[in-house]
Every structure is written in structure tokens, then in C-alpha cells.
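Please find one structure pasted underneath; my questions will follow.
A protein chain is absent from this complex, but the other protein chains hold their places.
A and B label the chains in the order they appear, each numbered from 1.
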Amino acid sequence: MVLSKAKKHVTYTIQDIETSDEAMKDFLFSLGCHAGQAITIISNFGSNMVVNINDARYSIDLELAKAIIV
Amino acid sequence: MVDYIIGGVLIVIVVLIVRKLILDKKRGISCGSCPSTGGNHCDCE
Partner (left out) sequence: MRIALAGNPNSGKTTLFNALTGSIEHVGNWPGVTVARKEGFVKKQLSIHQNIRIVDLPGTYSMSPFTNEERITKDYVQQEHPDVIINIIDASNLSRSLFFTTQLLSLGVPVVIALNKWDLVTKKAINIDMTHLSKDLGCPIVEVSALRQDGLKKLLETCVDRKGSTQEPAFIGHTDATLNKEAWLEEEKERSVFVSNLVKHVEKRSIDSHKLNQHDAIDRIVAHPYFGIPIFIVILYGVFSISQATLGPFLADYLVGWIDLFYAFVANLMGTQVSPFLQALVLDGVIGGVGAIVGFLPLIMVLFFMLALLEDSGYMARVALIMDPYLKKVGLSGRSIIPMVISTGCAIPGIMSTRTIRDDRQRKTTAMLTSFMPCGAKLPVIALFAGVFFQDAAWVGTLMYFMGILIIFFGAIVIRKINGDTSKASYFIMELPEYRFPSFKRAFIAMISQGKQFVIKAVTIILLSNILVQIMQTFSWNLQLVEEGAEATSILASIATPLAFILVPLGFGLWQLAAAAITGFIAKENVVGTLAVVFGITNFIDLEALEVVAGTTEISSIMGITTVAALAYLVFNLFTPPCFAAIGAMNAELESKKWLYGAIGFQLGMGYTLAYFIYQIGTLITTGQFGSGLILGFLIVLVYIGSIVYLIKRNDQSRMTLQGA
């Protein structure tokens, strides 16, 4: 399912990043956001959420959350 | 007499300032500083 539909405080494993934006995909990769990595939603504000990837907190928007498949 | 001295000093100051401004322009220094690092050029991420 897409991350935007996922539950808070549960650790998921990323299956894929669905986007045609290659540059964004590469950038995410270098942060550790790629298939096989663990991701947890810390807070969900609707249009933005705070996630934990690779021991760091990031704020991402709904668009990006829809592109991450867990 | 005093007038000429003061006038002369002022002119020298003006010339120095103009010179500095022109040199700065050539080196590409902007007028601002980065709020986070406080440095002169911004490689603010």
C-alpha cells in the first residue's frame, strides 16, 4: 500500500518508490530511502507527515507519501 | 587652508571607497551573509 494510507508508529519495509522523477529517486536513495529499508510514520498532519528513515527524521508531503510503497 | 586639507581627505576617502566597491564587484562578493552559517557566501543547504 502507499505510505499515505499506512498506520503511525508501525515500522514498515519500503517495497518501491513509484515516481518518474529519477532525480528525486536518486536523492531519496542516498538518504537511505529505498526498497528494503525500514520506515516509520512518526506524525501525520494530513498534507505533511514526519517519518523516520535510517535513524533520521524527515518531513515529507502527501505527494511523496503516495509515491512510497510499503 | 584647513578647508583644503579636509576636502583633500574627503576626496581620498571617496576614492578608496569607490576602488573597494569596484574590486568587490569583480570578485563577485555580494552584500549579504548567510543567516545560518554567518559566512559571506551562501552555500546554505
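The definition used in the following text is that contacts are C-beta pairs under 8 Å (C-beta built on N, C-alpha and C of every residue); 3 or more make two chains touch, one makes a residue touch a chain.
The shown structure was predicted, so the numbers you read here are calculated from the model rather than taken from an experiment.
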item: Residues of chain A in contact with the chain not shown; value: 9, 11, 19, 21, 23-24, 26-32, 34, 36-38, 40, 42-43, 45-48, 50, 52, 54-61, 63-64, 67
item: Absent-chain interface as seen on chain B, which is shown; value: 2-3, 6-7, 10, 13-14, 17-18, 20-21, 27-45
